[in-house]
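Since the structure comes first, as structure tokens, the remarks are kept for the end.
For this view, one protein chain was removed and the others were kept in their places.
Chains: A and B, in written order; residue numbering restarts at 1 for each.
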Amino acid sequence: MNKTNPGIFFEDFRLGQEIEHATPRTVTEGDVSLYTSLYGMRFPVNSADTFAMDMGFEAAPVDDLLVFHVVFGKTVPDISLNAVANLGYAMGEFANPVYPGDTLRAVSKVIGLKENSNGKTGVVWVHTVGLNQRDEPVLGYVRWVMVNKKDPSAPAPETVVPDLDVDAGSLELTAPESIDCTAYDFGLAGSSHTWDDYEVGERIDHVDGMTIEEAEHQIATRLYQNTAKVHFDQFVADAGRFKRRLIYGGHIISLARGLSFNGLGNAFKLVTINGGTHANPTFAGDTVYAWSEVLGSREVSGRKDVGAIRLRTVAVKNRPAADFPYKGDDGKYDPSVVLDFDYTVLMPRRG
Amino acid sequence: MNKTNPGIFFEDFRLGQEIEHATPRTVTEGDVSLYTSLYGMRFPVNSADTFAMDMGFEAAPVDDLLVFHVVFGKTVPDISLNAVANLGYAMGEFANPVYPGDTLRAVSKVIGLKENSNGKTGVVWVHTVGLNQRDEPVLGYVRWVMVNKKDPSAPAPETVVPDLDVDAGSLELTAPESIDCTAYDFGLAGSSHTWDDYEVGERIDHVDGMTIEEAEHQIATRLYQNTAKVHFDQFVADAGRFKRRLIYGGHIISLARGLSFNGLGNAFKLVTINGGTHANPTFAGDTVYAWSEVLGSREVSGRKDVGAIRLRTVAVKNRPAADFPYKGDDGKYDPSVVLDFDYTVLMPRRG
Partner (left out) sequence: MNKTNPGIFFEDFRLGQEIEHATPRTVTEGDVSLYTSLYGMRFPVNSADTFAMDMGFEAAPVDDLLVFHVVFGKTVPDISLNAVANLGYAMGEFANPVYPGDTLRAVSKVIGLKENSNGKTGVVWVHTVGLNQRDEPVLGYVRWVMVNKKDPSAPAPETVVPDLDVDAGSLELTAPESIDCTAYDFGLAGSSHTWDDYEVGERIDHVDGMTIEEAEHQIATRLYQNTAKVHFDQFVADAGRFKRRLIYGGHIISLARGLSFNGLGNAFKLVTINGGTHANPTFAGDTVYAWSEVLGSREVSGRKDVGAIRLRTVAVKNRPAADFPYKGDDGKYDPSVVLDFDYTVLMPRRG
């Protein structure tokens, strides 16, 4: 009897199927320290218990993207072990804050299936929810991946493609009731810019660059218990297309978020992930820069102390981002672009 | 007066001598996070407080091999500073679980001495015990090393070779009384295979590979406060036999254990280390794979919820392990084999 995990092949996914992912994980102060050391995070809400508690948090909450990576990592052995491509994610929504000591697990539901015309692969859409030890949601998102069939002769399932064409600008946005941004200390935060200061269409070059080392992305990806072998196995990579270990796309998201502090220093919390594309792969030795555009500015239901800004943050490699590299006239990404990330953040409003 | 540590030379060891090793160490959640990030550990007992507490642990216990490395590291400045070769270890036994916040120290007793015929070196056998802050044992093991004499003319001690020829299969095995594997959640653990499913002689290819970086093994080895200079000093290595920094053998043990999750996902606790050989050295850039063979299957005294399996886990470098590389017809290790590790684990039994 084969004891190793074969993953799930396309023909084994069923619409409506619920998958309980393995390896619950207690997130600790140790994880937070590693996260800081890997990306140089400086958002004060996540950095200092005092700052967070003055705003009404129980303690410094765990960085939203660290929560994302931990939840995402759990889905890999089931969803992506036989995947040939990560096609996208959407409708991400952060719910309850996570504090050190909380234990996270993840469950996914299959919400779409579509066999490709080649009969060898298909696309699977899953809605994944991360839960804490009280079974409260901390994060939900939809992801779709192209997955191999084990047996090409297996019959195709009925095609169901979920409707993901939600206007992120129309979502109702809420902020945790317990927090109060009137107590936000802009001096300690290191940036004086409030929600009121950001205009739709405004673009910000985040200036700084960060060169990635093999040890760094491997340490990060293992921290998330993400075991996708393309990130770790140079022996196999030597025989592959890139000859290099591929860096986990989430590593770039966090790097870009870290760089974005310089210009978005008060964007203290992610509330939604509207979409994301890993436009080109990254490898150790690449230097990542980032820029952001303000896509929208929204009030938060019933709140005068905090507002929301929808952002596109674009990460590029091996060139500064001062001229905002993005897409060519043909609509294709510039070869330097490695990430196109659409998300919504909370920022304090001017008092 | 020389202030630096000269280590202990062969002629200074005395049979029955007890050595209190330096640097007690409080093991914390930070150490656990680093350990996860270095090896990608996914055994749920060590990953989630909830999972562990449902089984009767006080909290997620510290990984047994992290405990081993911390205890082992303490012995290095005394036992191995003047060592020319680590010859083996045996009779390892894990006792009380270690939780974050516990403080470990180590003591060793010299149980064997044998001068080599060249008069320049000798073999020392020590029995090392790791103790927590309540002086309760957490781990004991025997290790033997070849150590330099400082003065070749120093007289040879009486030869005493301890009897280590213990049949690991005959040891009485116990599981912590407080834990109850009937509450083990196979869904959350990610593997459905129980103790009952493993047959003696069965071999498992753990499939995945992991490439090691210099920063990773150095960070790991310093985490264990293991100061053996061969792991850290490239300047000295440049003039040496390998021209490379040698990776601490324990790093490979943990890597292999991490890889073994894929196939042995419910092997939640080590109870004994029966023997181990570092068959070939490893260096940064090497990609490690692993396979295991079930050497024995044992009941645990008075328990129906948990059983024990004796395993040989073999780590190989720079080639997959699907064909179970081990020894040639001449009885010598295949050049790809870097670790031959014989140990016993606990697994839940089918209810």
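Points worth noting:
Assume a residue touches a chain if its C-beta (ideal position, glycine included) is under 8 Å from a C-beta of that chain, and two chains touch if they have at least 3 such contacts.
This structure is a prediction, so every number in the text was calculated from the model and none was measured.
Among B:39, B:125 or B:232, the one in contact with the hidden chain is B:232. The chain not shown here is touched by just one of A:151, A:197, A:299 or A:323, and that residue is A:197. Touch with the chain omitted from the figure is made, among A:126, A:142 or A:210, by A:210. Contact between chain A and the unshown chain involves residues 28-34, 36-42, 44, 47-51, 60, 187-191, 193, 197-198, 204-211, 213-216, 219, 262-265, 285, 287, 318-320.
The omitted chain makes contact with chain B at the following residues, 1, 3-5, 20-26, 28-31, 33-34, 77, 100-101, 103, 105, 133, 213-216, 218-223, 225, 227, 229, 232-236, 245.
Just so we're on the same page, only the chains that are shown with their structure count from here on.
One inter-chain figure worth recording: chain A and chain B are separated by 36 Å, centre to centre, where each centre is the mean of the chain's CA atoms.
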